[in-house]
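Every protein chain of the complex appears in place save one, which is left out.
Showing subunit A:
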Amino acid sequence: MLVRRLRSTLLTLSRRWQTTASNTAIESPSASGHSSSVASSQLFRITRESALRTPGISWQDEESDRNIVGGRETRKMNLYQAVRDALSIALAKDDSAVVFGEDIAFGGVFRCTMGLAEEFGRERVFNTPLTEQGIAGFGIGLASMGHTAIAEIQFADYIFPAFDQLVNEAAKFRYRSGGHFSIGGLTVRAPTMAVGHGGLYHSQSPEGFFMGASGLKVVIPRSPIQCKGLLLSAIRDPNPVIFMEPKILYRSAVEQVPIDDFALPLSRAEILIPGSDLTLLTWGTPVYHCEYALRLLNSPPPSLAPLIPPSLRSAKVELIDLRTILPWDIETVVESVRRTKRLVIVHEAGMTGGVGGEIAAEVGKRAFLRLEAPVRRITGWDVPAGLQFEKFNMPDAVRILDGIMETLSY
């Protein structure tokens, strides 16, 4: 309901955006794959009113009794500006907070820390030498003393030297000490997922590797508002959190973001588009390919129409953004699948060992007799992210569309 109202509001504002805000047939976009899904998305909250009505927003300032929505301001921000805004609030409100990593001081290779060293000083916002294992260990140490340690790993592809610290130390810190030592103040941020030209080592989605590290939380935002609220929650959560930001969204995702201090809940998925015939579950960049796939399904362009049976075109697919990958919101997902009876999971990481397998197993257990089709996973292939082949490796709107149709007609 809210989303439909949003859509009709957006129709009148949509002239600012490139394409496709209408409910007539979608024209096939000019190539360049990924960012076209993002560019044509209607999921972004681009007005102040819609931004302030983001579901689950919890204002964190003293004036939170000020529930007159009209009283709060928003500012147009992309994803890296939203990161920066969250970090700025954390640093301003928490004297123990420090932000560190490689190339942080001049603003960061993705500009997430622009101006913070100037504003808060080099003792609180600083470069470390080039050592991920060092960054993670150092952050754990800081956090063990009750300080707020916000570490950055420059690319998620380089998180592996820190794996020992994160899995053997951070994840087990509270448990191994009988609850006496803990490192809730640790947050590790890393840019993740494909970017169009990253090749093997600037495109990975390593969230699956951490599923076995109970004690860690893993969060992946899809948009600037989500990023700011989830990051502030992650920083303040009493558990160590790995916060992976889809790098292709740093510039291309833009919303009106509330400038105040707010939180969005961890371990709560969000239903973006309600539906009844199939549950489509994903996180990060593929949220937009999924959205695009649903538009293709409901209003196919002439080129695809012959391949999309008319009977399927009226299918109402429920699109869910998982947001927190670990621990994940099993309630929302299972409740949805019990209603729709079909589940398709989409993620960029490879099929084998990917998060989708874990979810499929749990859903299969809890909704076995309700399911009318096997749980379908649409993922990156089990191959490294070859540069020239990226467009046929990462799941895009047409692959997702095909998987949906196959599951609907099972």
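Note that a contact is a pair of C-beta atoms (placed from the backbone, for glycine too) under 8 Å apart; a residue touches a chain by one contact, two chains touch by 3 or more; residues count from 1.
In this section, contacts and distances are computed from a predicted model.
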| item | value |
| --- | --- |
| UniProt protein name of the chain not shown, from "RNA polymerase II transcription factor B subunit 3", "WD repeat domain 54", "2-oxoisovalerate dehydrogenase subunit alpha" or "Leptin receptor gene-related protein" | "2-oxoisovalerate dehydrogenase subunit alpha" |
| Residue touching the undisplayed chain, where the options are A:44, A:80 or A:158 | A:158 |
| Sole residue of A:130, A:145 or A:361 that reaches the chain not shown, by the stated touch rule | A:130 |
| Positions on subunit A contacted by the hidden chain, ascending | 28-31, 33, 102-103, 105-107, 109, 127, 129-134, 157-158, 160-161, 197-202, 303-304, 306-307, 351-352, 381-384, 386-389, 391-393, 398-399, 402 |
